[in-house]
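Everything on this sheet refers to the single structure shown next.
One chain of protein is taken out of this complex; the other chains stay put.
After this line comes subunit A, so read on.
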Amino acid sequence: MVMASAGVNVPGGDEVRNPTAASASTPECRMRRRHRLEPQGSGDAAAAAAPGPSWVRRLRPAASRFSPSPSPSLSPSSSQSSADRPNDEEQEELDHEVEVELAPAGPQLEPGEAEGEPEAEAVAVAPQVWPVAFGSLSMAGRMRMMEDAVSLHPDLCTWAADGSPMHFFGVFDGHGGSHVSALCRDRMHEVVAEELAREGATFLRRRQESAASGSAAWSERAEEERAWRAALQRGFRRVDDMAALACACGRVARPSCSCPLAGTSSGIVGSTAVVALLVRGRLVVANCGDSRAVLCRGPAGTPPVPLSSDHKPNRADEKARIEAAGGRVVFNNGHRVRGILAMSRALGDRLLRPEVIAEPEITVTERTVEDECLILASDGMWDVISNDIACNVARQCLEDGNPPPADPTAGGGGGAPAAGVVVVAAREAEPRCLRAASLLARLAIGRETQDNVSIVVVDLKHRD
């Protein structure tokens, strides 16, 4: 296992701290935090500067830094097979709408994690570098309507405790119309950032109170996770509340919009939401619906790590919850809530309450240096590409910069997407994340997915 060390040559070298400075890092870290918080405004800076003089940041023992974290207890249920979806052969026109978003982020040099254990060794360990780079691609595929949305916000905000950057990535798969997924794309990150700032202030106050009382029960890690989970839960709830006011024309307002589309098209309209927050060495994923987040870990052959679990109505615990709420799951071109909706959780969908809820399931996963990439995608991709294949394709794109061999499981003609379906940019010009997303999208189209496809690939090693 290769460990990052002080003085490692990374882009943006001015952020690298030398071993000498590391040993006297406390004042420097405080200075850095203040510097990073400047764009946030004085209010946030004041809140972040709150920690009392008694607080001392301790470094973790080196060995525990790289121990692999256990897989999340949630495992994905079987993807809905393509046979479960109505055949849309009548849609002879294939939509060529392609949305390409690309903005590779520079490597982030972040302070080492602070731990509350009093027994922690005073080992001078260089801070871990947690790089992030990403690319995404969305396309309507065979559906005429594009109802997917993608939200990419690296450096969305900073975590109040130590000024670490928090990166936000989201995929939102709308149904019944696009305005709920568009709302998620436009507002989810803002709302989550607000809630993170609120939870950060609460975290600092609680830490100060704990230190003042000499309580031994304070666990920095657990408290941070609690704060992040609470912020995401509230963020989802707030956006779901907004969805009730969202009009098909795009306006969100009370009283309801007065345009002809008001009310009449907001009933069966909703969206999935799978959101990833990357902060220091942790991946926080919140999922509502049947989009999915998967972590590609380790060299080829290492099993992918699901970071979310699809909310299908026939998942045993979801079915039990639906029935406890007085609803039923009926098979109707797939298992559906009331025979109507093929997912058990979604933002929006007022007419299907109380069975369909907007509460996210959240996982927190420790990163390792062996992590290759994170893939967020809508079910238009996962329905036709397994976690294993997706990870192998992405890994190979990121490692080699070249696509893997043609898909052996596809038929001779069926393996290649129809001409004109996908706009293929010059390969040499594409960063690897975009190339991985693009290849996965083409593979999904080639396997005849019937749905919109949206894919975000986050390179956790930031090669190139």
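We adopt the following convention: contacts are C-beta pairs under 8 Å (C-beta built on N, C-alpha and C of every residue); 3 or more make two chains touch, one makes a residue touch a chain; residues count from 1.
Keep in mind that, in the parts below, contacts and distances are computed from a predicted model.
Comparing "Abscisic acid receptor PYL9", "Claudin", "FI03229p" or "RING-type domain-containing protein" against the UniProt entry of the hidden chain yields the protein name "Abscisic acid receptor PYL9". Here one chain is not drawn; of A:A211, A:A230 or A:L351, the residue touching it is A:L351. Screening A:M145, A:A211 or A:I389 against the full complex identifies A:M145 as the residue touching the chain left out. Which of A:A244, A:I268 or A:I389 touches the hidden chain is settled by the complete complex: it is A:I268. Screening A:R207, A:K312 or A:R336 for touch with the missing chain picks out A:R336. Although one chain is not shown, part of subunit A still touches it, namely residues 86-88, 90, 143, 145, 147, 174-177, 263-270, 328, 330-334, 336, 338-342, 351.
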